[in-house]
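With one protein chain removed, the remaining protein chains of the complex are shown where they sit.
== chain A ==
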Amino acid sequence: MKVKLTFLLAAVVAMVAVLSACGSDGGSGGDQTFRMNLTAEPPTLDPALIQDQVSSTVMTGLFEGLTRNEKGETVAGMAEKWDISDDGKKYTFHIRKDAKWSNGDPVTAHDFEYSWKRTLDPVMSPPAPYAYQLYYIKNAEKYNTPDSGVKVEEVGVKALDDSRLEVELENPTPYFLNLTSFYTYFPVHKSVKENPKWAAEASSFVSNGPFKLESWQHNDSIDLVPSENYYLKDEIKLQKVHFVMIEDPNTEANMYETGEIDWSGLPTGNIPTEQLAKFLADKNPELSAPATASTYYYVVNNTKKPFNNVKVRKALAMSIDRKALVEKVVKGGQTPAYAYVPPGIRGTDKDFREEVDGNLFKEDAVEAKKLLAEGLAEEGMTAMPVFEVSFNEGLHKQVAEAIADMWNKNLGITVKTQTVEWKVFLQNRTSLAYDIARSGWGADYNDGMTFLDMWLTGGGNNDVGFKNAEFDKLIKEASTTSDQKTRVDAMAKAEKILIQDNMAIIPLYYYTSPHLVKPHVKGIEMDYKGDIDYTRAYMEE
């Protein structure tokens, strides 16, 4: 009987296999479908509520702002042209006549005014977490603050008529045209007023980009199809974009191998660490790992003894072998960081990092040991107390252990490493309840300011307790002038104060965005911060 059962099972398995082989063919060739993994369900597809990369990856296909990015340049989007006042504080955007929503309605200046004010409404339901991305606009922050007395009419965005949108800014912001391509600046259709849950289902979803939302199987998959109302619809070759939500990197790897997805890895997927190292070593032609404008660093509690001493902080920073760290531990083609602003961020004419020297300190174990002794003596201590490096789950553990080893070897100190649950970790970091902790920061927009203004005294993301009047002055200078050269100079000086003079944080490496893409997939662009634009992609026959 057992034997018969086995036969039966084998027969069933074989039959199913044959059937499934007939039914579903991954098929590249003429099928213009691009498939990739999001890893998780997007928390939202409402431009006002987005704050994560999974959602924004889907949004890239669905929406278009006043401007958009093409090959690293900001080009006209919903606005065909714009005028900027001499003081750099007033922008007038001219919306193109053929701009349409996916339901055929025209996109007007009023839509933008409505959308931005909706995002800034302090009692929006729920309130927009990224509302502060709009704070460049005059009175935006005040209106977003309840009981500030500032009314909605005072916010600096106004539709003069259907095609002209006037935007007034708090300060001249040279990168404002880059910001208008960012998802918080995307418009929403006015019908969302009547249907507050519009963004949760495909049936009620209206967008203005190259694609429209065909289906959203929650937690399973999302399909986009081209919008027949998009003004550049002739540029769109894909017939479908299929997103899956696979958590497990090994499953993602299997799906890439079998051709169930065409893209694996960042920005929204993951290549298993061991495989990535192997692909890099083998120079796998489907793999690339471009630099991404993000920095991996350690925050040091500047308010706690002995880390309040700059020599101690310098000693720690100088006794880490970053080359060994990226090559032997992280293994994703990253580059060692000796400054904070990563490559890929714009300077005056070229890359910020090309214009401003990025070697703000040197690794030197002997000098480090000397500095440590001096620093401890200044604090009235004879030996370095045992301290803790904390981090959240992931590869951070291996990184911390490697660094703890280097510190032990080079400085003769003992370090404890501690994995902390994500939200507890964040809470500890924000409330300065740590010694040294892992941190990472990526660009929100293409300007050095996105990395520097966070270290202002009392800043919301200043998780180290750094206070420096000179630094604050330079940041203020850079954010109130429109002359790019002056700005870059001020930012360069500020960065030097932060790293070279104070070592308020310990830079470790600049991120890369390793990903695999099938050879028949063409025309996908990855930008300076590792986001991808698949809207102009196509499948080669």
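Basically, a contact is a pair of C-beta atoms (placed from the backbone, for glycine too) under 8 Å apart; a residue touches a chain by one contact, two chains touch by 3 or more; residues count from 1.
The working rule: contacts and distances are computed from a predicted model.
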Item to check | Chain left out of the displayed complex - its UniProt protein name, from "NADH-quinone oxidoreductase subunit K", "Acyl carrier protein", "ABC transporter permease" or "ATP synthase subunit b" | outcome: "ABC transporter permease"
Checklist entry - Thinking of the whole complex, not just what is shown, which of A:Ile246, A:Leu411, A:Leu452 or A:Met539 touches the missing chain? => result A:Ile246
Checklist entry - Given the contact definition stated above, which residue among A:Gln239, A:Asn254 or A:Asn308 touches the chain not shown here? => result A:Asn254
Next on the checklist: Of the residues A:Gly72, A:Gly104 or A:Pro196, I need the one that contacts the missing chain.
Outcome noted: A:Pro196
Next on the checklist: Under the stated touch rule, tell me which residues of chain A contact the chain that is not displayed.
Outcome noted: 1-2, 5, 13, 16-17, 19-21, 23-24, 41, 43-44, 46, 49, 51, 122-123, 125-132, 135, 141, 144-146, 196-200, 217-221, 244-248, 250-251, 254-255, 257-258, 260, 421-424, 426-428, 430, 440-441, 460-461, 463
